[in-house]
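Complex shown without one protein chain; remaining protein chains in place.
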Amino acid sequence: MATKIMMPKLSDTMEEGVILKWLRKEGEKVKQGETLVEIESDKADMELEAYDTGVLRKIVVPEGGKAPIGALIAIIGEPDEDISALLSETSAPPKQESKKEEKAVAPSTTAAPTPTPPPQQAQAATTPAPTDGKTKASPLAKRLAQEHNLNLAAIPGSGPQGRVIKRDIEGALSGKIPALALPQRAYVPGTAEEVPLSSIRKTIAKRMWESKNAAPHFYVTVEIDMEPAMAFREQLNAASETKISFTDIIIKAAASALMKHPQVNTTYLGDKMRQYHYAHIGVAVALDEGLVTPIVKNCEQKGIGTINAEFRDLVERARNRKLKPEEYTGATFTISNLGMFGVENFVAIINPPEGAILAIGAIVEKPVVKKGAIVIGHTMNVTLSSDHRIIDGAVAARFLQDFKKILENPASLAL
Amino acid sequence: MPIVSLREALNQAMDEEMARDERVFLMGEEVAEYNGAYKVSQGLLAKWGPKRVLDTPIAEAGFAGLGIGAAMAGLRPIVEFMTWNFSLVAYDQLVNNAAKMYSMSGGHFHVPIVFRGPGGAAHGLAATHSQALEAIYAHIPGLKVVMPSTCQDAKGLLKTAIRDENPIIFIESEVMYGDKGEIPEGEYTIPLGVGEIKKEGKDVTLVSWSKILAHVVWKAVETLEAELGISIEVIDPRTIRPMDYDLIVESVKKTNRLLIVEEGWPFAGVGAQISYEITSRAFDYLDAPVERVTQEDVPLPYARNLEKYSLPNIDKIRQGVKKVLYID
Partner (left out) sequence: MNNGATAVAPKKTGQGSRLLGLSKETLLDWFHDMLLVRRFEEKCAQLYGMGKIMGFCHLYNGQEAVSTGSIKGAINPDDYVITAYRDHGQAISKGVDPKAIMAELLGKHTGTTKGRGGSMHIFDAPTNFLGGHAIVGGHIPLAAGVAFAIKYRGEKKVCLCFMGDGATNIGEFHEALNLAALWKLPVIYIIENNRYGMGTAVQRASAIEDLYKKALAYDMRHDVVDGFNVLEVYKKVKAAVDHARATYEPSLLEIRTYRYRGHSMSDPIHGHYRTKEEVEEHKKYDPISVFADILRAEGIADDEWFDEEEKRVKKIVDECVEFAESSPEPPLDELYEVYK
C-alpha cells in the first residue's frame, strides 16, 4: 500500500522546511532506514529516512521547494499502484494554515515594544495625589461604609493624604463626625448665598409639606433588645458571602409584622383606604442632593439574603441615578434608619399615601435589667409614625409589639 | 521544663531520631570528628559511629547529590551545610533533583532528606557568608522550608522534618546556637506548616521568624509598645513553605494592619509573598497597606556600621510600625 511522506517536524520550533536534495529519483527503489531526502529546518540541515520500503512514486515538493509541517512531499508505493487518490488530497492539513495565520498576526502585537513613559508622565507620578473626585479609603473602611450605608465621600479621612480609615468610619458611626455633610465648598465667611432647589429637593419639599399638613401624625416608640438579632446576624454572616446588615434584618422583620397587621400596611385614598397583603418596603437612602426611597418588593416572600442582594443593588443604582420610577414608587410602608449616625431616637414624616413609617435608631450599649439584675445590654429604639386617619394607637402598638417580638426571637426569620 | 541551648535542642532531635530509625544518618563537613563546625553534632560520632555520622570532603554538590540518591534508595539522610551560603554550589542538586524527583518521576521515587545548617548573617563575615536564602528555596515547589526561632520549636520541628517524606530546607542561625530556652520533657514534635501567635496584640500584626524574631523583633516590640502606647501581635510562621497564611489572615482581621520583618532582601522576598497573599485574602480587612522591613537591597558589607545599617534593626522596625499605624 502506498504511503505519504509528509514534511516532518525536525525541531521543536520548526514550522516549515525546505527540500534541499532528493537522494532518490522518481521510480527508484527505497529501503526502510535509508536516507531519502535532505531538508533544511529552522535549526539545521537534516536527513529524513524512509520509514517504508518501496518505490519513490512521486516527488510532490521539488528541490528548493518549501512545505509546512505535515504537508505531502512525496509518495512511496508499489511500482504499479494507483496513487492518484493520494495525490488529489489536499497537501497540508488546515490546522497548519490557521497556525500560520496566527503567526502572521503575532509580530504586529509583539513588534512594537512598550514605549518608555514620556517625561511628563513620570513627573505626574511623583506629584501629590490628584483630586480626581475619587475618595481615598482603606479597603476595610470601604467595606464598613458599605455595611453601614455611609457616604464615604462625606467622611473626612485622617490617614495619609486624607485616606479614610477605620477610625474615621467609627467616628462617623458614633456621631462625632457628620458623615453626611455635603462636600465642602469654598465660601466667603460672613456672606450668604442663594442655592437653587434641585428637582428632587422640590419634590421632597412638596410631599413633606403635604404629609405633615394633611395627615395627623402620632408616634409610638418601643425599645428592642438587639442581642439576639446581633447573634443572628453573626450566624448569617458566617454563612453568607456578602455582609448581611441590620437594615436587611429589619426589613424582613417589618415585612413579617406587616403581614400580621395589614391595617398598618395601608394607603389612604381619600374616600377609601387600601390594605396590602404584600410588603413593598421603601428604605430611605440619603444622597448628596436629597433623599430617595428605593423599594424592595414582596419582602414577605423573600429571604434575608435576597433582600440583602436586591437592596444593595438598589442603593448602588440610586447613587448612580439609575433607578427606574417603578423602583421608587409604590411602597406600602417605609423604613428610615439613622442609627449609623449614632442617632438614638427620632420621628419620621410619613411618605404619602402610605399610612406609616418606621424610624430606626442606633443600637446602643447600656445598662439593662435582665432577670432582676442590671447587666450591660444592646438596645435599639424604633418609633412608628402613623396617620391617625386610618391607623389607631392600639393598632400601631400591637404592630410594634410583634415587630419587637420578631427581632428578639429572630430565628423565625430564617424559616 | 529543662533549659537547653539551641544547639543542644537540635542535637537532641537528631540523636532521638537516629535512635528511632536506623535509616537516619548525618553527613557534612566537620560533623563527625570535629563534632560540628558549630558543635551541633557534638557527641553523635561517639554514640553512633562512623557508619552513621560521616565527615564529607568539601564538595557540596557531591554530598548533597549523594544524600538525594541515598534517599531515593530508601535511607533518610540529614545533610549539614556548614552554612547555607555554601549550599549555592549544590543548588542544582536541591532544585533539580531533590525538589522535582517526586513529581517528575510520577511518584516512582521520593526524597525524604533534611538539609540543615545556619543561614543569615553573623557578624563581620561580609557578603558571601551572610545570606538569608529562604526566599530562593521557598520559591521552589517540592521543597519545604523550616526556620525556628526558639529551642522548643527547633527540636520539635527538626524531628518532624526528619520524619517527613519530602526534601526539607532547615535553616538555623549561628548566632542563635547559644540561645537558651525551655523545651518539654520527653518526646514531642511540631507539625510543619503551622505558625504560632507568640504574643497577642490588637493594633498591628507583626510577622517575623528565625534570628530576626529572636534577636531583633522581641526587643523592638517591648520598646515600641511602651514608647508608642500600642499593642503588637507577633506571629512566627516557623515554616516558610508551606506558609500558615490562615493564621496571619485571622490576625489581620483583628488588627487590620500587617508588618513583616525579615532578614532577606526585599525583591521577590518572603515578605513580598506574604504581602500578596494577605492583600488578596484579607483585602476588606486592611486599614493600611502591608509594610515590610527587610535587609537593604545590597550585598551585605563588612564594616561594622554598614552591616548594622543594612540589616533590620529597631529603628527600621520603629519606622515600619509607625508607617503601618499611620503614626507621624
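Labels for the chains are A and B, by order of writing; each one numbers its residues from 1.
One rule holds in what follows: a residue touches a chain if its C-beta (ideal position, glycine included) is under 8 Å from a C-beta of that chain, and two chains touch if they have at least 3 such contacts.
Since the structure is predicted, the reported quantities are computational estimates derived from the model, not experimental observations.
Asker: Using the touch definition from the top, which of B:166, B:251, B:294 or B:310 touches the missing chain?
Answerer: B:166
Asker: Given the contact definition stated above, which residue among B:71, B:151 or B:261 touches the chain not shown here?
Answerer: Answer from the full complex: B:71 touches the omitted chain.
Asker: What does the interface between chain B and the hidden chain look like in terms of residue numbers?
Answerer: Residues 25, 51, 54, 56-57, 59, 61-75, 77, 92-93, 96-97, 102-110, 141-142, 144, 165-166 of chain B touch the chain that is not shown.
Asker: On chain A, where is the contact patch with the chain that was removed from view?
Answerer: These residues touch the chain not displayed: 6, 8-14, 33, 41, 43-49, 51, 69-70.
Definition applied: only the chains that are shown with their structure count from here on.
Asker: So what's the Cα centroid distance for chain A and chain B, whole Å?
Answerer: 42
Asker: Chain B touches which residues of chain A in the complex?
Answerer: The contact residues of chain A facing chain B are 138-143, 158-160, 165-166.
Asker: Considering only the defined contacts, which chain B positions touch chain A in the complex?
Answerer: 256, 283-288, 326
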